[in-house]
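One protein chain is absent from this view; the other protein chains keep their places.
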Amino acid sequence: MSLSRPDNAAQTRDASGSTPLLDVQGLDDVRGIALQQVGIKEVCMPIQILQKDGKIQEVAANARLSVGLPKELKGTHMSRFVMLLNDWRKNKVFSMNLREFLVDLKARLSAETAQADIGFRYFVEKAGPASGLTAPSPVDCKFSGRLTATQYQFVLGLVIPICTLCPCSKAISKYGAHNQRAELRAQIIIDSDNDHKMLWIEDLVENLEQAASCPVYPLVKRSDEKWMTERAYENPKFVEDVIRDSILILRDTHGVLGFDLEVEALESIHGHNAWAQHAENFEWVVE
Amino acid sequence: MSLSRPDNAAQTRDASGSTPLLDVQGLDDVRGIALQQVGIKEVCMPIQILQKDGKIQEVAANARLSVGLPKELKGTHMSRFVMLLNDWRKNKVFSMNLREFLVDLKARLSAETAQADIGFRYFVEKAGPASGLTAPSPVDCKFSGRLTATQYQFVLGLVIPICTLCPCSKAISKYGAHNQRAELRAQIIIDSDNDHKMLWIEDLVENLEQAASCPVYPLVKRSDEKWMTERAYENPKFVEDVIRDSILILRDTHGVLGFDLEVEALESIHGHNAWAQHAENFEWVVE
Amino acid sequence: MSLSRPDNAAQTRDASGSTPLLDVQGLDDVRGIALQQVGIKEVCMPIQILQKDGKIQEVAANARLSVGLPKELKGTHMSRFVMLLNDWRKNKVFSMNLREFLVDLKARLSAETAQADIGFRYFVEKAGPASGLTAPSPVDCKFSGRLTATQYQFVLGLVIPICTLCPCSKAISKYGAHNQRAELRAQIIIDSDNDHKMLWIEDLVENLEQAASCPVYPLVKRSDEKWMTERAYENPKFVEDVIRDSILILRDTHGVLGFDLEVEALESIHGHNAWAQHAENFEWVVE
Partner (left out) sequence: MSLSRPDNAAQTRDASGSTPLLDVQGLDDVRGIALQQVGIKEVCMPIQILQKDGKIQEVAANARLSVGLPKELKGTHMSRFVMLLNDWRKNKVFSMNLREFLVDLKARLSAETAQADIGFRYFVEKAGPASGLTAPSPVDCKFSGRLTATQYQFVLGLVIPICTLCPCSKAISKYGAHNQRAELRAQIIIDSDNDHKMLWIEDLVENLEQAASCPVYPLVKRSDEKWMTERAYENPKFVEDVIRDSILILRDTHGVLGFDLEVEALESIHGHNAWAQHAENFEWVVE
């Protein structure tokens, strides 16, 4: 398994043009194993995202970019991933379609398959339910795309903070009911031929929040707090209820091809969490 | 989607015996959606693990336990997961076979399917390569099992810290070569009919470390440091090399049915990481 | 600022006895800067902790160990920290007094000052308030000690999960009140001359939990859930209330010399947290 002799390797020149630097990644590999993904992770750059209102939001992306590596090659050229992302962040706006980015990635790396997972904190403006006062509310998002020789797929990841109020606690107690912050985590396969009627993060978040006992809000005046407390009490939900109602919502959303959902409630009566998971029509394309 | 009337619900009595407490989880659900996993997460308890040398190691487990929920039922009874894990931690030793635990889980929850993911930090005693001095070395492990009506599967998760030294850096530089800490993360499907020739964490870690430029050690005297520095320099590896050599090792390991591997190197020349991933015969059973 | 010539350096022999290996750490340093702390971090080992009931609990420690470095020396000998911790984990039981450990540390490293921060997850058995059913409940602890030429100090760190119910939400709403999981984080300076009437983690946790709207429990049957829901509703607390009541409790605890407290509530109506901090008589000794 040792490194083969570099004698027949491709060579390159350094920046000064004077010294040929060996292209070790371009060497032959004799193990005969093609690899599914080779690339870089935790690459951070500011990128631009298209908002529903047509404006641009600059976000701090944390990306994982990879390509398939044929069995003949020893390694991939990792700086090219950084260069491509750097080109895109300056010249392009990212939206819920990574096909063009992945086509570029495949070309730049001379690869047969390419994959990108681009995570970022996205802000949606949100108004208090009673006061109407607005503030930005953070949603952790991920754009994931995979492109093979014959197929392309896009998955949107969302982490939506919500509130759940326990139906059992309400039913058995003289007064009150335990409630807590919870997270609704969704991975949603988006129909890539559906661009003309584009889905938006803003809408998906707003729709999925309806599955909670109550949404959470960034700016809560006393009138909002009263509204939310009563709303949650009138609308008790187990994690099981939240995930079932989320399923109904996503089944009804045009342009959604499949999903994998998780709900995790930071129970206020335990140190551990209640949790539910369910997937429908959720399969990544594989060659 | 609202909570159905509790009139016909199963009831229970509280500890004093005096008040019937409604079993809200046992209520009917009308949405018609069976859920794949419902349960608890981040439950922490000390449990006992069987070591290769036959001794018992007590570890701090962090568990996720779930069952499938039929479409007729509103919810599951989450305290039963805690009770079962609590019974087992007192009376049983965990090993790389969760079948009996999952049979108990299915029975206790009256469920058709059950799944457990039990993470823990496990210590293996490791001797310096030159000094021979030993100290415990931590390996983050996970025991994952799934039991359906007809199938059972066990997956071992391992996170093994290693060192990688860059072949390109070595080849092009007058002296030295950048190297770094890396993580080899493996999920390994273990043949559950292979118990008589049991695989051990200790052996798998020791074997997979051979795929690195050099293993890491917890207690390093100067003679060990010299040994390791020279060993890594003589044995340069990209993440691509580590993962390919890991694949060769696991293909050769009796009792391994499949695997999903990742290698992530905390590159000493970037703030981001080099990364590779590859899976073979790695599919969770699904009903 | 460059490395001085190693000609006059102390030398050592490697394991084989054949090669003298330079002691680079023992070289002179010319910058004239004594350093407060030099050592190792994220060292993980199983260690033994004395429980209140006299039994031993084995825990997975994550330690940071350091010594002061005189201005004349280039570096410290980091393997000695690992060796000392390894000796202690095999031969000694840790309790809320690290003086002897730090005396050993100073001696082993030939240092004037030594410091240890040893974190671990500790389990206390906890009974449901109505059912009386017990299970282990995790508390994240830290033993911190500092020893100088003239002074010794010990600080216990505790992270206690609790429940808070909002007084404002209760007061303004027709029914219900938002509540949530919160963390009470305490750093407590323990009187080291108070060993004969030793303070215990078990007691401190149980006492401080009384400052919450309600403690949390690992194993919660329906009767417990009813008890907790009503208890929290009858006992609303802001983070301000929890920290004030914690202060009153610690002021009243014999053997407590000072403290730094934080309360952080994972508000169920926001994505952000409510937070309070207060310290009394909390100063680390400094030379």
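We just call them A, B and C in the order they show up, numbering each chain from 1.
Here is the rule we use: a residue touches a chain if its C-beta (ideal position, glycine included) is under 8 Å from a C-beta of that chain, and two chains touch if they have at least 3 such contacts.
In this text, all values refer to a predicted model and were calculated from it rather than measured experimentally.
Undergrad: Relative to the complete complex, which of the depicted chains are touched by the chain excluded from display?
TA: Even though it is not drawn, that chain still touches A, B, C.
Undergrad: For the chain that's not shown, point to the residue among C:Q25, C:S95 or C:T253 touching it.
TA: Of all options in C:Q25, C:S95 or C:T253, contact with the hidden chain holds for C:Q25.
Undergrad: Check the options C:I47, C:L102 or C:V239 and report the residue that touches the missing chain.
TA: For the chain that is not drawn, the touching residue is C:V239.
Undergrad: Among B:S110, B:S173 or B:N281, choose the residue that contacts the chain missing from this document, as touch is defined above.
TA: Per the contact definition at the top, the residue touching the missing chain is B:S173.
Undergrad: Hey, which chain C residues sit against the chain that's not shown?
TA: On the chain C side, contact with the omitted chain comes from 1-3, 6, 21-22, 24-25, 29, 31, 33, 35-44, 64, 66, 69, 74-76, 78, 82, 167-168, 171-172, 235-236, 238-241, 243-245, 247-248, 264, 271-279.
Undergrad: What residue numbers in chain B mark contact with the hidden partner chain?
TA: Residues of chain B in contact with the hidden chain: 137-138, 161, 163, 165-166, 168-169, 172-181, 214, 216-218, 220, 222, 225-226, 228-230, 232-233, 266-272.
Undergrad: On chain A, where is the contact patch with the chain that was removed from view?
TA: 12, 14-16, 21, 23, 43-46, 57-60, 79, 82-83, 86, 89, 121, 123, 130-133, 135-136, 138, 218-224, 226
The rule is short, and it goes like this: only the chains that are shown with their structure count from here on.
Undergrad: Call it same or different for chain A and chain B: same when shared residue numbers make up over half of all numbers used at their interface.
TA: Mostly same residues: over half of the interface numbers shared.
Undergrad: For chain B and chain C, what's the span in angstrom between their mean Cα positions?
TA: Chain centres of chain B and chain C, defined by C-alpha means, are spaced 27 Å apart.
Undergrad: From the mean C-alpha coordinate of chain A to that of chain C, what's the distance rounded to whole Å?
TA: Averaging C-alpha atoms per chain gives centres 35 Å apart.
Undergrad: Averaging over Cα atoms per chain, report the distance between chain A and chain B in Å.
TA: Computed from C-alpha means, the inter-chain centre distance equals 24 Å.
Undergrad: Which chain B residues touch at least two other chains?
TA: Residues 14, 21, 43-44, 82.
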